[in-house]
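Below you'll find the structure, written out as C-alpha cells, and then a few comments.
For this depiction, one protein chain was excluded, whereas all remaining protein chains were kept in their positions.
Up next, chain A:
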C-alpha cells in the first residue's frame, strides 16, 4: 500500500491550529498521550500502546556466548528494531524508521549504561550472557521512540534468566533450568524514558501523531530517567532556549509519571509470579483435550455424517485404487 498523502488543507489546518492552541484529536498543546502497558505470560515480553494507534512489542532473551575481546569482563546487549509491514503497509522494509528508533534506544540504554553488563559475565573472557531485546513496531501513529523505550524498559524489568555458573571441581558450565532454581533478574542502574515534541515556530506540541510529525518541521526528543536526570536530547529544528527549558520541564513530569506507572505494573507482575502454582486462581483451560482412540470411533459414528465418503479426498483416485490402498495398509 502506498503511503498516505496529506491534503493541503490538512497541512494548513495543523500548522494554523498549532498557532491557535488547537490540534487534531482534541488534545491540548501540552497534553501527552495515554499509555497502556501490558505484559505477556513468558518472561521479558512487554507491549506498550500509546493511544491512538501506536503499538510496540518488545521481547527480551538471553543466550550464553563469548564476550567481546575489548570487554572481556562484560556480557553484551543488543537491541534489534523491526518495523512491521502491518504498521507501514509496505511489505518491503524501509530502513529509515527502524534505524532512527534503534539509535535512540542504543543511546538511552547502551551508551548511558542503563543495564549492568558486568553482572552478565560468567567466566572472565570466555563465557558471558548475551542479552538481546527484539523490538517489533506493530502499529504506527507517531511517537515510535516513546513507545519503544517504554516497551524495552518493561521487557528488561520483567526479564528473568536462569542461573548459570562454573562448577569449581570440573570447570564445566552448569545452567540450572528456570523451573528448578531461583531465576535471576537483570540489574538496571537507572530507568530511562523518553517523550517527544513536535516543533512549530514557537509552539511545542507534546507527543504528536503521525500527521503532525509529517507536517510540522521539527522534532525534539527528551529523555529523563527515574532520578530526574536528563539522559537523552535530540533536536532537528532550531528553537529558542526558553522553549527547550520548558520542554525539558514538561518531559520530566511526564516521564516520571510514566516510570512510576511502569514500576507499579512491574511490581504487580512480580507479585503474581511469586505466588506458587498451586495457589494461583484457576483460569481457563490451557491444555488440549485428551481422547482415547477407541472413543473417537464412537464419536464419529454419532456425528451428523456417519461415514465421510472417499470422494472428497481427490477426484483423481478411482475407488478401486482406494480399495487396494486400504487392503495394503489395513486402512
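The definition used in the following text is that contacts are C-beta pairs under 8 Å (C-beta built on N, C-alpha and C of every residue); 3 or more make two chains touch, one makes a residue touch a chain; residues count from 1.
Criterion: contacts and distances are computed from a predicted model.
*Asks:* Write down which listed name, "LSM complex subunit LSM5", "RAS guanyl releasing protein 2", "AP complex subunit sigma" or "Exosome complex component RRP46", is the UniProt protein name of the chain that is not shown.
*Replies:* "Exosome complex component RRP46"
*Asks:* Can you say which of A:74, A:134 or A:207 touches the chain missing from this structure?
*Replies:* Considering all chains, including the one not shown, the answer is A:134.
*Asks:* If you put the missing chain back, which residues of chain A would it touch?
*Replies:* Touching the missing chain: residues 1-2, 9, 12-13, 15-17, 19-20, 22-26, 40-42, 45, 47, 51-53, 55, 57, 59, 61-63, 65, 78, 80, 82, 84-89, 91-92, 130, 132, 134, 136, 138-141, 284-294, 296-297, 299-300, 303-305, 308-309, 312-313, 329-331.
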